[in-house]
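Provided herewith is a single structure, encoded as structure tokens, for subsequent inquiry.
For this view, one protein chain was removed and the others were kept in their places.
Labels run A and B following the written order; every chain starts at residue 1.
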Amino acid sequence: MSSPEAASLVRRRSTILARFGHEVNWGDFVFRRATAFVALFVIVALLAMALAMGRSSQVSLAKFGLGFVFSRDWDPVHESYGALPFIYGTVVSSLLALALAVPISLGVAIFLSELAPKWLRGPVAFTVELLAAVPSVVYGLWGIFALAPWLRDTVEPLLAKFFGFLPLFQGPTRGYGMLAGGIVLAIMITPTISSVSREVLRAVPGALREGALGLGATPWEAVRFAVLPYARSGLVGATVLGLGRALGETMAITMVIGNRTEISTSLFAPSYTMASVIANEFTEATGQLYLSSLAEIGLLLFLVTVLLNVVARLLVWRVGRLPEGGRL
Amino acid sequence: MSRRQETTAQSSAQSPASEPPTENGSKPRWDELSVSKIVPKMRTEGLHAHFGSSEVLRGISLPIADKQVTAVIGPSGCGKSTFVRCLNRMHEVVPGARASGQVLLDAQDIYHRDVDPVRVRRRVGMVFQKPNPFPTMSIRDNVLAGLRLNGVRYGNPDAVVEQALQRVALWDEVKDILGRAGTSLSGGQQQRLCIARSLALEPEVLLMDEPCSALDPIATARVEELIHELRMLYTIVIVTHNMQQAARVANFTAFFYLGKLIEYDRTDVIFTRPKEQRTEDYITGRFG
Partner (left out) sequence: MLDAYRRRKVTDLLVRGACVLAAVMAVIPLGSVLFYVAERGISGLNWAFLSELPKPVGETGGGMANAIVGTLKLVGLACVFGIPPGVLAGVYLAEFGHSRFGGVVRFCADVMSGVPSITVGIFVYSLIVLTTKHFSAWAGGVALAVLMLPTVTRTTEELLKLVPESLREAALGLGVPKWRATLRVMLRTAAPGIATGVMLAVARVAGETAPLLFTAFNNRFWSSGVDEPTASLPVNIYTYAVSPYEDWHAQAWAAALVLLIMVLLLNISARLLVRNRVGAR
């Protein structure tokens, strides 16, 4: 067996190495800098994204300014563009989705982390996670052929019959519309909110729970009075994350929301979201102003979701950590 | 500088020399003592070690005798692990840790500016407290790991593996299961595997940081037996919190306390007629 070059321990440190870093050998020097360069790439990618969107929207930003956000016009023929119908559609459908998804997600999260027997936890958790695995476009397909007809034939007539005095439930029941969009979004954001909530609940120190139980509280009371107050900001964060996800969702909602630039108070009426108009019209857009307006809508969407994401993570971070892997 | 020195084993040939008088009550230097005839493979001079701002070793000057077993004993926190990790420049791997002073390997200071720690570690191997075979590798690959990861060319891999495992008395136990994962063995076997892995690189010095503290008594006995056999070929430094172990395996013992070297001498002297009060207190169990 040949022995390593044991003769000399000394390796004259190259002057380059000595000047630029602490490393003693080239391998470590290159390794650190090469991986740092790639890591830098992550930052560059994000900045490039923001910049590219800004640049693409320049024309319409210059032409319409702030009025873009408040204008209801969307008229390619007369070159007048305003984002209000889409902002309305996006916000309302997302809020509706939250209203439906938050109680269910929290219920699931509490069920899984506090109330469920051990043997049930695995399968139920797995099923909820599987909800997240189904691609958006498949939900859209199901929405078109399963959900919308069901809404049109069963649910919406019922709602109109009993609650028709509310402006929310008036108008023709086509199946496609805000309600369908809200429901589909709710299904899609449930796994997000529930998994983050579960992590938050798990991060609550067990001592709090046990203390309450030791005082004679029922399991629900222990959750309500000991766990939830502690986890509150984290749960709000989970909700905000779900909101961010709902705002950015594209395919499923495009397929069921009707895609009409109307602003109506009824949930039965069709609507149009920011992501949907981009998806539908981007490749057909003629003219720079048209394209730029669509890009500006994208920019708005980008900024809002980034902001919500940051706020959400700050809130969650105060209580626990997010599930590994990032994309929620 | 040849790797295996010409000096012969000198454990039994020492006769106690008369001790020169000390000045100002300072502790006698090691080379003035009865151990002065030993030839050190390694030597530290004024070795200081820090973790951040706290000083863990305060000026250690100590020889490590060639082809002998030197034990480092002392209560927890006395710096013995730190000392041993300075001998192969592992100490500085921890962020915020630094060392100063000299550590001589065959009269070459390994802490010199121009010395590459990686090269030091190929001549001074280390076995850790908790056995750490690589979980993704088989027993066979574990033994060869040091050679492969360093790109060292070796002859017939099977011969290399067999020789290394024979040397740690593990060959008969695993020769039919070489393909199994390194972590599938018992604790004692894993530790011997780690020793084989280190030995495959043919180091000159083997450092052992409490190698038996995670093992059961039977495995411990086998490792101690192993140390006894390896002594002929390698210089060994063993850190142990078990005084009986030091008495069993070591030729020389150094007693550390609160980062200082209190006493260093032949093992039988340390355990029967220690010169320092604190040494005596420790070995009689007055503090732990």
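Heads up, the rule we're going with is that contacts are C-beta pairs under 8 Å (C-beta built on N, C-alpha and C of every residue); 3 or more make two chains touch, one makes a residue touch a chain.
This one's a predicted model, so the numbers in the text were calculated from it and none came from an experiment.
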Task: Out of A:G234, A:G248 or A:P270, point to the residue that touches the absent chain in the complete complex.
output: A:G248
Sole residue of B:K80, B:R121, B:R140 or B:R167 that reaches the chain not shown, by the stated touch rule: B:R121
- request: Determine which one of A:A146, A:L166 or A:A207 touches the chain that has been left out.
  value: A:A146
- prompt: Which of these, A:A62, A:A99 or A:V138, touches the one chain of the complex that we don't see?
  reply: A:V138
- request: Could you tell which one of A:G67, A:G164, A:P205 or A:P219 touches the chain left off the display?
  value: A:P219
Message: By the contact criterion defined above, which parts of chain B meet the unshown chain? Give residue numbers in ascending order.
response: 88, 90, 93, 118-122, 125-128, 130, 132-136, 145-146, 149-150, 183, 194, 197-198, 201
Field: Interface residues of chain A (partner: the chain not displayed)
entry: 4, 25, 27-28, 30-32, 34-36, 38-43, 45-46, 48-49, 52-53, 55-56, 103-108, 110-112, 115-116, 124, 126-128, 130-131, 133-142, 144-146, 187, 190, 194, 218-221, 241, 244-245, 247-251, 255, 275, 278-279, 282-283, 295, 298-299, 301-302, 305-306, 308-310, 313, 324-328
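The rule is short, and it goes like this: only the chains that are shown with their structure count from here on.
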Field: Chain centre separation in whole Å, for chain B relative to chain A (CA means)
entry: 56
- request: Going by the contact rule at the top, pick out the chain A residues touching chain B in the complex.
  value: 1-13, 24-25
Query: In their complex, what parts of chain B are in touch with chain A?
result: 1, 3, 105, 108, 110, 112-120, 122-123, 150, 152-155, 160, 163, 201-202, 204
